[in-house]
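Here the complex is missing one protein chain, while the rest keep their positions.
After this line comes chain A, so read on.
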Amino acid sequence: MEVFDEIQAYLPFLIPLIGLQVLLSLTALIMLIRQNQVRYMNKLLWALIIVLFNLIGPILYFVLEKRT
């Protein structure tokens, strides 16, 4: 119960943080899927990078693959 209480105390931080994080990764993933061809590596590798490295993964994707 104690752990639960502690997590609850941080919910005002965690909810927006997780929401924003998901929004960023999800947008990157959707854009990746809708893209016909990727410039570097392949789609599966990009998907893994986006999901595994939160913040940096999607940013790298936008910088390297969405240059137009």
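What we mean here is this: a contact is a pair of C-beta atoms (placed from the backbone, for glycine too) under 8 Å apart; a residue touches a chain by one contact, two chains touch by 3 or more; residues count from 1.
The rule we apply is simple: contacts and distances are computed from a predicted model.
Chosen from "Aldehyde dehydrogenase", "Deoxyribose-phosphate aldolase", "ABC-2 type transport system permease protein" or "Anti-sigma-E factor ChrR", the protein name that UniProt gives for the omitted chain reads "ABC-2 type transport system permease protein". Contacts to the hidden chain, counted on chain A, fall at residues 10, 12-13, 16-17, 20-21, 23-24, 27-28, 31, 55, 58-59, 62-63, 66-68.
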